[in-house]
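The structure under discussion appears below in the form of C-alpha cells.
In this view, the complex is presented without one of its protein chains, the others remaining in place.
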Amino acid sequence: GFALVDHHRALRKGFPEVIFCQGKTAGQVAQIFKKLCCGRRSILGTRATREVFEAVREIYPDAVYHELARTIVVYRGEPPAKKGKILVMSAGTADMPVAEEAAVTAEVMGNEVKKAYDVGVAGIHRLLDKLDLIRWADVIIVVAGMEGALASVVGGLADQPVIAVPTSVGYGASFNGLSALLCMLNSCASGVGVVNIDNGFGAAALANAITQMIARANT
Amino acid sequence: GFALVDHHRALRKGFPEVIFCQGKTAGQVAQIFKKLCCGRRSILGTRATREVFEAVREIYPDAVYHELARTIVVYRGEPPAKKGKILVMSAGTADMPVAEEAAVTAEVMGNEVKKAYDVGVAGIHRLLDKLDLIRWADVIIVVAGMEGALASVVGGLADQPVIAVPTSVGYGASFNGLSALLCMLNSCASGVGVVNIDNGFGAAALANAITQMIARANT
Amino acid sequence: GFALVDHHRALRKGFPEVIFCQGKTAGQVAQIFKKLCCGRRSILGTRATREVFEAVREIYPDAVYHELARTIVVYRGEPPAKKGKILVMSAGTADMPVAEEAAVTAEVMGNEVKKAYDVGVAGIHRLLDKLDLIRWADVIIVVAGMEGALASVVGGLADQPVIAVPTSVGYGASFNGLSALLCMLNSCASGVGVVNIDNGFGAAALANAITQMIARANT
Amino acid sequence: GFALVDHHRALRKGFPEVIFCQGKTAGQVAQIFKKLCCGRRSILGTRATREVFEAVREIYPDAVYHELARTIVVYRGEPPAKKGKILVMSAGTADMPVAEEAAVTAEVMGNEVKKAYDVGVAGIHRLLDKLDLIRWADVIIVVAGMEGALASVVGGLADQPVIAVPTSVGYGASFNGLSALLCMLNSCASGVGVVNIDNGFGAAALANAITQMIARANT
Amino acid sequence: GFALVDHHRALRKGFPEVIFCQGKTAGQVAQIFKKLCCGRRSILGTRATREVFEAVREIYPDAVYHELARTIVVYRGEPPAKKGKILVMSAGTADMPVAEEAAVTAEVMGNEVKKAYDVGVAGIHRLLDKLDLIRWADVIIVVAGMEGALASVVGGLADQPVIAVPTSVGYGASFNGLSALLCMLNSCASGVGVVNIDNGFGAAALANAITQMIARANT
Amino acid sequence: GFALVDHHRALRKGFPEVIFCQGKTAGQVAQIFKKLCCGRRSILGTRATREVFEAVREIYPDAVYHELARTIVVYRGEPPAKKGKILVMSAGTADMPVAEEAAVTAEVMGNEVKKAYDVGVAGIHRLLDKLDLIRWADVIIVVAGMEGALASVVGGLADQPVIAVPTSVGYGASFNGLSALLCMLNSCASGVGVVNIDNGFGAAALANAITQMIARANT
Amino acid sequence: GFALVDHHRALRKGFPEVIFCQGKTAGQVAQIFKKLCCGRRSILGTRATREVFEAVREIYPDAVYHELARTIVVYRGEPPAKKGKILVMSAGTADMPVAEEAAVTAEVMGNEVKKAYDVGVAGIHRLLDKLDLIRWADVIIVVAGMEGALASVVGGLADQPVIAVPTSVGYGASFNGLSALLCMLNSCASGVGVVNIDNGFGAAALANAITQMIARANT
Partner (left out) sequence: GFALVDHHRALRKGFPEVIFCQGKTAGQVAQIFKKLCCGRRSILGTRATREVFEAVREIYPDAVYHELARTIVVYRGEPPAKKGKILVMSAGTADMPVAEEAAVTAEVMGNEVKKAYDVGVAGIHRLLDKLDLIRWADVIIVVAGMEGALASVVGGLADQPVIAVPTSVGYGASFNGLSALLCMLNSCASGVGVVNIDNGFGAAALANAITQMIARANT
C-alpha cells in the first residue's frame, strides 16, 4: 500500500479522517477512502473534483459532494455535539471556494458555522452590518484575496481569535496570493494568526483546535 | 557643474524647484540651492538632514526646516492662490515622516492641506470619525505601512481620486514596504493610484497635478 | 444569492455597474447581469470571454462586446455629458487589450477618449508626433509592458496627471509584468500614479475620479 | 499630540496598554507612557532598548525591564486571575529574545506561562522530553528561526492550537526569516497559525485571545 | 546529430548512460537511446512519459518502465556488485515520484536500496519506527515538499551523510518547492547537503558518488 | 601569497592589471599593487576608498585617485593609441560614481571617452540635445538607476552597440537596482546588452572588447 | 491598422523587418507581413508557430520556416556582404531553440555564423575542443540555461565581446531562467553582456550592431 493511514492521530484529535485529494487520481482517492471505512468516524476529502467524487460514490453511495467547497464528506457515527461557534467571513465572490472549504471542514469537525460572505473592506458598511455575527462567534475565519485587508479590520473589531486565510484570488501584483499573505502577516490588529494561501481546511482545523479547548473548559 | 538644472520644466509645472538631498553631501546640496536663487520661485529640498539644512541656511538665512518631514523650504515670490484641497491621511505614528513630506510638498506647491493621522484600520472608528474631512477634499493622499489596508477602506468611502503611499514602516514580512505596496496595488476599491514606497513627495506632486487641472477648470 | 450587489456605492460614484467576469462561469455572470437590470444605469463587464458575452446577450440582446477589450457593455439611460478628456497611450501592439479595456471603461463612465497606440520609447519620434494629443488631455493613461519606460517619458512631457498601467506583456525577465511595474513605480518624472498589472479598468476608474472633480469645478 | 491613544479598545480586550517602542526616541516613548498613567491598567512597552527604559523609569520608578525580552512593564491594578496556560517553546538560543517577548506579554495579559527553550528538531530527544509540558498547555507558542521545523513537529504532537513565530535568526538562505516563515505556513501538521517574523508580542496576543475564550467558557 | 554523447565521462563514473527526457519528443529520445546501444552499459531515461517509453520499447523490447518514477531502464552488462546501502525516505504520498526516481537511479547505479515513505514529521512516531533502517544505511536520501522539515530531523538522528531533495509538492506559500528548499538549506542539523527541487536523479547520483568512495575503500 | 596574479590573461587582453578593492584592507590592496609592479602595464584599482589610495600611494607616489569614480590608476608604459570612441551617458547626478568608474576604466584601457551626464528621460529634451554625441560614438554606455528607461530610449536612437549599467540609485521599489536591471533586460530597443548592477568597470571592459575588434579591423 | 510599421528605423539599421509573432494570431501576423512587402528588404518573424508560418506562406510562397528556431524568413534583395563572424555556442540540447533563433537572426542580418552546441561546462573538454572556433569569431553568443556557467568560462577564454543569453531551460530552482540570468550577470569574466532570458533574437541584434561597427571600420 502506498499510504500509512494514521488512525490514532485522527482519533485523538476528534477529527474526521482527512484526505487531500489534489494530485491523486480518482482511483487512488477511492482506494484510500475504502481503506478508512471502519464505520465509526466521518471521512472528509478536500480539493476533490467531481470526477473524484464519482469514484468515491461507487464505494460510499451516501457520500456528499460540496461543489463549491470541492469537498467530499462521508458522514459516519453520531453527529458530534457542537463544540463551538465559528464564523467564516469572506471578502469577495471569488473567495467563496476557500471559504466553503473552511465552512464544510469546521462543520464536519463538529462546530456550529455561520457565514458572512462578500463583505470586503472597499464597502465597509457591508462589514459593519455584520457586527452581531462577529459578536456571536467564538472564533472567526477571515478569507480574502487581493489586498487581504479584511483580516485587519475584523481583527480590530473583534476580541476573539481571528484566523486569516489569504487566497490566490486576484491577478497581476497579487502574485497568486502573496499580496494577501503579506498583508495578513503584517496586520496591525492583534489576535490574528495566518495559514497558508487557499488553505480553508487548515483554518478550520485551527479553529476547531480552539473550540475543542473551549468545549473542554465547558465540561 | 554636476547638475543641469531644468528651469523651464519647473516653471511650466507651477512647481517649486525641487532638490532630492539624499545621497548628496551638505556641500553639494548647498551649492545646488545657490544656483537656483533667481528669487522668483520657492525651493524645496526633500530627504534633508538637519546637517544639510544648516549648510543651506548659510546661504538662505530664511530657509525653513520641517524636522519631521525632513524638508527644507525657501519661500519666494507671492504665495500662490490655493489650487485645491488635499487631505493627507496616515495609518500610524511611524508613517508621519512620509505623510509630512507629502503635506509640506502639497502646501509649497500651492494647495490647502488638512491632515488626519493615526487612523489605521485596526481601529475603524478612528477613520469613521473623519468622514467630514474625507468629503472636504479634492484629492486624498493615504500613507500607510505594514499591511497598507487604509488605502482600500478610504478608496471605498471616497469618490475622489486617492493616492496611496506605501511606507517601509514595519518589520519581518513587511519586507521594507513590499507588503504595503502590494496591498495597495491590489486594492479592490476603485479610484486608487500608487506611488513608490516612502514617496511622500511624489504623492503630493501627483495630487498637485490633479488640483492644477481642477483650478484650470475653475477659471 | 451569492453576491451582495452594492447599488448605492455605484450610484454615488456616477459609475456604471461593473462586473469582474474572470473566474466566474458564463451562467454566473449572466445571472449577475440580470439582477442589475433596473434600466437606469449602464452595465460594464470586464475580462469577459465571447462565451460569457453570448450568455449575457440572451438576457440583453442589445449588449455590445468589445472583442479586443474583452468587455461587455449594456448601455442604459441618457448618454452622460462628457466629464473630461482622457488620452490612452500604449507602447506596443500586445498592450492593446489592456489599453482598450481602459478606453472602453473611460467612455462608458462618461468621458471623451482619444488613443495613441504603439508609441513605445524605442522609437521616440513616434511619441513626439503625439505632443498635440498630450496637450489635449485632462488625464493621460499610459499602458506599457516589458520595460514600461513610456510612463516616465510621458510623465516628463506632460503636466497633467499620468496613470501608468504596467502590463504582463513580455517574457523572461519581465516576470509577468513585475519589470514594468517596478519601472513605473520608480519613475523619476513627477505626477505619475500606478495601478495593478493589466488593470486597464482601474486606470480608467481613477482617471474618471479625476475628471469628475474637474467637471464638478466646471459647474 | 502625535498619537490618538485608544483607551476603549484596550479596556475591552482585557489588555494592558501596549507601546511599540522601536523607531521612537526615548523621549517620545516616555511621553506616551506618561499619557497612559491612569493607574488602573498595566502598561507594556515592546522592542525597548535599555536607554528607552531609563527614560521611562524617570516617570515610573517601579517600571520593570526584561533585558532579553526587550520589554518594559509597569504593573498596575490587581494581578488578573490566570486565564489560561500558555507554553512557549523555542528552537535555539538565538530565538530567546522573541520567545521572551511572547512570554512576558502572555504573562502581563494574565496567563500562566511555562517555557521550553532550545528544543530544536535536530536533537529530537530534547523535544520528546517535554511531552508533559505539551500536554499541560492550553495553547502552545513555537518560536523558531532557520528552518522553522519545530512548529510542524509540535503541531503533530499536540491537539491544542499552536501559534508559530518565525524568527530572523539564521544567515544566508534564511533570508531574514523568510525561510522559517514559509516553512511554518506550509506545515503539514494541522492546527498551526502563523504570525509575522519576530512577532513574539503578536503570538502572545493571539494566544491570549484564545485563553480568554476558554476563561469565558469556564465561568 | 544534435547531441554529443559523452561516453567517456559515463564510463569513468561507473554510471549508466543517462538521458533527461523532459522537453524532448518521443522520437528524439528514442534516437538518443539508439545511439547509445553499445551493449556494455545500462541506459537510464528520467522524466519519461509512457509515450516516450513506448517509442523506446520499439528499439529495446526489454526496456523497463517505472511508472511512478517516470524512468526507463535498459539493463545491460553484468549486474554490478552492490557498492553501498542507500535509504530513500519521503515525507508524504505526493513526494513518491521523486523518491522513486532516486530509488531507481540508485539501484541502476549499483546500490542496495531500501525505502521508508510517508514518514513526515507531523506524525513523528512514524519516523521513530524507522530507526533501524536509518542505522542500516550508508547514505540517506530525504525527499520532502511543503515545509521540508524531515531533512532536519533525520539529519539530527543520523551520523551518515544526508542528501535532501526538496519537492514542488504543496500549494500557496510552498512556491513550487521554494519553501522546502529554503528549509533544507537552513537545516540546523549537520551533515546535510541539498540538491535541486524535484531532483531525485541528482540525489541518487551524489549518493552513488559517496558509496563509490566507500566501495573503493573496501577493496 | 593569497592571489594568483594572472599576468598572461591581462597582457593578452591589452588590459591594465585590475584590482577589485572592495572587501580588502588597505594593506592587502597595497600588497597586491606591489606584486604587479613590472613597469610595463598600467594598474587600475576599482571601488577604492581614499584610505586604500593612501596606502597605495606609499608604494606608487604617482598613483592617481579619481574621487568620484573611486578608482586608483598607476599609469605605466606608452599611452596606448586610442582604440575607439566610447560615450558614457547617465540619467541622474547620483549615477555619476558608476558612470565615472566606466569612464576612467575605458580611458585607461585606451579609448577616447566623452560623457553626457544627467540626461534622464523625464526631461527628454536633455537627451535629444546630445544626438551629435550619440552619432560620434562607436559604443555607448548607458548608466541609470530607478526606472532605468534611458537605455531603451538611447537604444532606439542609436545603431551602435549599447551597454546598459543599472545602478542601485533609488529607494523603495527600486530594490537596490533590481528595478533598473529588469527594465534594461526587457528593453524593447534592439542592440542593448546589460551588465551587473553598479558595474561600471564591467561595462567599460565590454565596450573595450568591442573597440578592440574595431581597432583590429582598422589595421 | 493596428501597428505603426517603422520603416525608417529598420532601414537605418541595415536590419530586416522584424515581427515578434508570439501573442498574435496567425491572421494578425500574416497581415503585418503583407504590409511590409515592399520587396527591398528581407522579413524575419520570430517566435512563430508552424500555424503562423502556414498563414504567412499563403502570402509569400517562398517564405522559409526554421522549425527549431521557430522563425520565418522571407528573403528579399541582394544577400548582403558578410559583416562579421558570429559564433553561437550553447550548453545543452534543450538550449537549441534559443541558439537557433540567434543563429538565424544573425545570418539574416548579414553575418557569417558558426555553431558549437552542447558544450556545457560539466564536460569541460567539449568546450576546450572548440578553441579554434572561439579564436575565429568576432563576437560570441553564449546560450545556456540551468546554472549558465558557460558564459563565464567562455568569457575567460575569449578576448572578443561575449553576449550571454540565459534560457528558461531547467526546472525547480532554475526559476524559469532566473538562475542562469543571475549567474551571467555576476560573471567574473570581463567582456560579457547579458540579454533577456530566451532572447536569442536580441543577442543576435546586439552582435550585429557590433559587427556593423567592425564592417564600417573595414571600409
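Each chain gets a letter, A, B, C, D, E, F and G, in the order it is written, and its residues are counted from 1.
By definition in this document, a contact is a pair of C-beta atoms (placed from the backbone, for glycine too) under 8 Å apart; a residue touches a chain by one contact, two chains touch by 3 or more.
Keep in mind the model is a prediction, meaning the values are calculated, not measured.
The chain that is not drawn here is touched, among residues G:Cys37, G:Leu68, G:Leu133 or G:Leu178, by G:Leu178. Contact between chain E and the absent chain runs through residues 9, 12-15, 18, 138-139, 156, 159-163, 181, 185-186, 190-197, 201-202, 205-206, 208-210, 212-215, 217-218.
Residue-level contact of chain G with the missing chain is found at 91-92, 120-124, 146-149, 152-153, 155-157, 170, 172-175, 178-180, 182-190.
Touching residues on chain F toward the chain that is not drawn are 2-4, 6, 9, 22-24, 166, 168, 176-178, 181, 196-199.
FYI, only the chains that are shown with their structure count from here on.
We define each chain's centre as the mean of its Cα atoms; on that basis chain A and chain B are separated by 43 Å.
Averaged C-alpha coordinates put the centre of chain D at 51 Å from the centre of chain F. The set of chain E residues touching two or more other chains comprises 123, 172-174, 178.
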